[in-house]
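This report concerns only the one structure given below.
Shown here: the complex without one of its protein chains, the others still in place.
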Amino acid sequence: MERRSIVKKMLASIAGISVLGFAKASPIQTADEKEVNNVTEYEDVPLFSGSTRLGNMIFVAGKGAHVEPFEIKAHTEIVLKELETELKKAGSSMEKVLKVNVYLNDIADYQGMNEVYKGRFGKKPPVRTTVAVAKGGVPGNSLVEMDCIAYV
Amino acid sequence: MERRSIVKKMLASIAGISVLGFAKASPIQTADEKEVNNVTEYEDVPLFSGSTRLGNMIFVAGKGAHVEPFEIKAHTEIVLKELETELKKAGSSMEKVLKVNVYLNDIADYQGMNEVYKGRFGKKPPVRTTVAVAKGGVPGNSLVEMDCIAYV
Partner (left out) sequence: MERRSIVKKMLASIAGISVLGFAKASPIQTADEKEVNNVTEYEDVPLFSGSTRLGNMIFVAGKGAHVEPFEIKAHTEIVLKELETELKKAGSSMEKVLKVNVYLNDIADYQGMNEVYKGRFGKKPPVRTTVAVAKGGVPGNSLVEMDCIAYV
């Protein structure tokens, strides 16, 4: 009897774990909730977060550079540091980035951006999509904006 | 014998659940298929969906506003409502959005867009990336286009 009871408890316990695993696979039953970091407000109302997380996926907000010198290498350096700061805050890292979007103010800055960008995400770099938007099209006159998707 | 048989059945049943959970963790074995909503056709051929879903992740198509008045607050309102409609159709909500991309027709509309955008995604807002593309660069002359990634 005691053994049966122990087995039952073990089964119940395993079932509990299994059901959690299953809940993940079957999203309608999931209890997963997103977490957010570093909320920016506008007129005292939440506008956007610096990062959001669901499960092991991390989404980082578009980051720009808004200070002198207005030069592509300096701005790329600032933006990469901002991404890294958000990633670390979320428990991730540059090496765990899956996808980066790069928005340049001017396509002429493509090579300069690459000079600073190369190697910054480790030996297994994320995919990347780069385009130049309208002149002045990055908010705050940044020469470059980047966002990313990563994991923990 | 009977007890052994019951234990075996329970084990088999638990194993079944576990294997599903494991299949999710080990994607090569996964039976997950995407679901789509609201397919737009072009010349009677599927062009794009309004939303796609894989597991608990939801992807919503870029939404624009194509009606009078061609004014940023009005267009932002329309676009946010379109996102919300797609999210609800997919079983999600504004509060469950993880990432938004905002494409403006004109960077001068940044503040006007923010006025309408703020607070619309709840107290834990998604990350956001905003850029202004080419003048007239949003299809259908919309002043703003937004897409998002969410969950259920």
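Which chain is which? They are A and B, in the order written, and residues in each are numbered from 1.
Keep this in mind: a contact is a pair of C-beta atoms (placed from the backbone, for glycine too) under 8 Å apart; a residue touches a chain by one contact, two chains touch by 3 or more.
Given the structure is predicted, the values throughout are model-derived calculations rather than measurements.
Colleague: Tell me which residue among B:V60, B:I78, B:V97 or B:M113 touches the hidden chain in the full complex.
Modeller: In the full complex, the listed residue that touches the missing chain is B:V60.
Colleague: Can you work out which residue in B:A65, B:L87, B:I107 or B:V133 touches the chain that's missing from view?
Modeller: Residue touching the absent chain, from the options given: B:V133.
Colleague: Could you please point out the chain A residues that touch the chain left off the display?
Modeller: Residues of chain A in touch with the missing chain: 3, 7, 10-11, 14, 17-18, 20-25, 32, 55-57, 91, 96, 98-100, 104, 107, 110, 114, 117-119, 121-135, 137, 149, 151-152.
Colleague: By the contact definition given up top, give the residues of chain B that touch the hidden chain.
Modeller: 4, 7, 11, 14-15, 18-22, 24-28, 30, 32, 34-36, 39, 41-43, 45-52, 54, 57, 59-62, 101, 103, 133-134, 136-139, 145, 147, 149
The working rule: only the chains that are shown with their structure count from here on.
Colleague: List the centre-to-centre spacing of chain A and chain B in whole Å, with centres computed as mean CA coordinates.
Modeller: 17
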